[in-house]
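Read through the structure below, which is laid out as C-alpha cells, and then see the notes.
A single protein chain has been omitted; all remaining protein chains appear in their positions.
Chain lettering (A and B) follows the sequence in which the chains are written, and residue indices restart at 1 in each chain.
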Amino acid sequence: MTNRGEPLLRVEDLRIRFDGSDVVSGASFELGPGEVLGLVGESGCGKSLTALAILQLVPPPGSVAGGKVIFSGVDLLALPEREMRRRRGAEIAMVFQEPGASLNPVLSVGSQVAEVFTVHRGFSRRAAMREAVALLERVGIPDAAARAGDAPHRLSGGQRQRAAIAMAIAGRPRLLLADEPTTALDVTVQAQILELLRRLREETGMAVVLITHNLGVVAEMADRVAVMYAGKVVENAAVRDLFRRPLHPYTQGLFASLPDLRDPDKALLPIPGVVPRPDAMPSGCRFRDRCPLAGEICAEEPLLLARGPGHAVACHKVES
Amino acid sequence: MTSPLLARRRRWPWGGTTAVGMLLALAVLGPILAPFDPLATGDPLADALVSPGSRFLLGSDDLGRDLLSRLLHGVRLSLGIGLAAAALSVGVGAIVGALAGFRGRWTDAILMRGVDFLLAFPRLVLLLGAVAFLDRSLPLIVAILGLTGWMGTARLVRAQVMSLRHREFVDAGRALGLGDARLLLRHVLPNCAGVLLVSATLSVGSSMLLEASLSFLGLGVPAPTPSIGSMLAEGRSFLASAPWISTFPGLMIALAVMAFHGLGEGLRRSFDPGSSR
Partner (left out) sequence: MKDARVLVSDLRVRYRARAGWFRPAGKDVRAVDGVSLAVGKGETLALVGESGCGKTTLGRALVRLVEADAGEILFVPDDPADPAVERVLRDSRSPARRILPDGRAAVDVRRVRGADLRRLRRRLQIVFQDPYGSLDPRMTAGAILAEPLAVHRIARGRARGEEVDRLFERVGLRADVRQRYPHEFSGGERQRIGIARALALRPSFVVLDEPLSALDVSVQAQILALLRDLQGSERLSYLFISHDLAVVRSLAQRAAVMYLGEIVEEGPVRRLFEEPLHPYTKALLSAVPVPDPETRRPVLLLSGEPPSAASPPPGCRFHPRCPVAEARCRTEVPAPRTPEAGRSVTCHLVEGE
C-alpha cells in the first residue's frame, strides 16, 4: 500500500471458522485514522463476522482461527478478555443493522446511553444522564430530553438507530464499525442517517468501517473499499479507483448487474450461479465457477496483490 | 431428500429413543419371556416370599407368584394404557387447539374457557369420581385418562397454530384458493408435528403414573390382572420383610416414566434449540 502513515487498523489474513469450515479465510485490509472503509459484499461473504472478529465477539461455534487484527499497533487477537473489554465501547464501537438491536427493550434509551458515560468515561450518574441527553440531541433526536426517558419501542426505526449511534460514540471511539446501519431503514431515513454519520465523522475524526451491500452507499460515504466474496477480500482500492476501474471479475460483475437510476436502458447482466456454501467451496479461486475469465490457473488460490497504486486484487487473470 | 423433520435437528435424542425402545421391546416380548404364569400361585410354604435368586429372579410375593413374570405383564399393561391414553389426549387436544388457534375470536374464547374450566379439576379426583360411579374396566380407564389429559396439548397446539396462521405460506395458500379446512389440515397441523410429538411423549409418562396411582388405591384395572400399581400396594405390608415386592415395580415405573420424559425433553430441545440449553 502507499504510505499514508501508520494505519489505525490493519487486518492481516484473518481466518474465521464456523461449523468445521472456514467462512472467512484470508481477509486483509487496512484503515487510516479518520478514514472510511467500505466493506462490500453479499450475504454470507463474511463481512459481518469480520467486524465481530475485530471486537473479538465472534459467537460460538464460530472462532477466529488465524491472522492478526492490529489496532494502533496492538494485535487485538492476542489480548486477554479484560484488555478487550477496555477497548470495546471506548476505542472501538459497533452499530448493527437492526435499528436498536443494541438497545435493551426494557430500559430507557437515555439510561443506556448514560451507561456508556459512567462505565467508560467515569461520569457520575447525574452527569452521565445530562451528557446522554445532549448526545441524543446531537444525533438528531427531536425533543431529546423527553425521549431520553422512553423505552426503545416508543421510538421510530430511524430514531432507534440514532440512539444506537449515540451509544456507540458516547465512548469517543477512534473506530466505528457500522454493520449495514441503514439497510433496514426507508430510503429517506437512510439519507438522514448517512448524513449524520458523515457529520459525526467530521466532528470527531473517527474512522469508520462501513459494511454494506449497497454500492451507492459506498460511493457516497467511503474513502476506500474492500470487496469481499465467499470469505475473502478480492479487491481493495480507493473508492474512485474502484468505480472507475474495477479489476476483479466479481466486482465487474456486480457493477454490470445493478440497475442504475441514471441509465435506465442499461442492459443488466446477472452473474450466473450462486455463492458457494461454506462447506462446498471450490478449491483455488472461490469465484471460479461463476467467472467468465476462469481458466486452469484458477485452480490455485490467487493472492491479494497490488496491481496499481493503492489498488490490490486477488485474481490471476488481471494485468497490472 | 432430507425431510425438514430430520434436517433441522440439532441432534436427535438417541439416548431417550433407545430407552423408550427398550421399554417397548420389554412390553411386547416380556410376557413371552416370562418364566412363570403371573397368576399362578404356589405352595404357601415353599414358594411364598422367596428372596430374589436362582428360583425366582426377582423374588416371589406372599402368594408364591413370580415377581418377574408379574412385572413383565404389568409393564405391558402400564405401557399399553399409557400409550392409548396419550393417543386419545393428543388427538383431542390437537383438534381443540387447532380449531381455537385457527378460527380465533369466539371459537377460541369459548374453547379456551372450557379448557380453563377443566384444568381447574384435579385429574386424579376426576378419575376417582369416574371409577366410583362406573364399572371399572380397561377401556373406561383409558377413556377417562385420555379425556382428562388433553388440555395441556390443546394449549400448546393453539399457541403454535396461532403463530403459524399468519405465516406467509398460509397467506400464499389462501391466495391460491385453498379453503380453511385444507389450510389447517395440510399446512398448519403438519407444522405442529414437533409440538405434538413432545406433548405425546410427556403425556405417556403422566398417564402411566396416574394408572399406577389408581391401581395402588385399588381402583384400577381389576385384580388379578397384574398391574404395577397393585403390586406396589401388595408389597406395602412386607416392606420390612420382603422389600423386593414393592421395590422392583416401583423402580420399573420410575424408569419407564423417566425414559419417556427423557425422550420428550430431548425432542423438545432438538426441535427448539433456542429455548433451553
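Methods note: a residue touches a chain if its C-beta (ideal position, glycine included) is under 8 Å from a C-beta of that chain, and two chains touch if they have at least 3 such contacts.
Everything quoted here is computed from the prediction, not taken from an experiment.
Student: Touch as defined at the start, partner being the missing chain; which of A:A191, A:L293 or A:A306 qualifies?
Tutor: Only one of A:A191, A:L293 or A:A306 touches the chain omitted from view, namely A:A191.
Student: Per the definition of touch given earlier, which of A:V11, A:I271, A:C291 or A:A314 contacts the omitted chain?
Tutor: Considering the complete complex, A:I271 is the one touching the chain left out.
Student: Considering the complete complex, identify which of A:L200, A:L215, A:C285 or A:C315 is in touch with the unshown chain.
Tutor: A:L215
Student: What does the interface between chain B and the hidden chain look like in terms of residue numbers?
Tutor: Within chain B, the residues touching the omitted chain are 1-5, 7-8, 167-169, 171-179, 182, 186-187, 190-191, 193.
Student: Could you pull out which residues of chain A are in touch with the chain that's been left out?
Tutor: Residues of chain A in touch with the missing chain: 42-44, 142, 156-159, 186-192, 194-195, 213-220, 222, 239-240, 243, 253-255, 257-262, 264, 266, 268-272, 274-275.
The rule we apply is simple: only the chains that are shown with their structure count from here on.
Student: Averaging over Cα atoms per chain, report the distance between chain A and chain B in Å.
Tutor: For chain A versus chain B, the centre distance works out to 54 Å.
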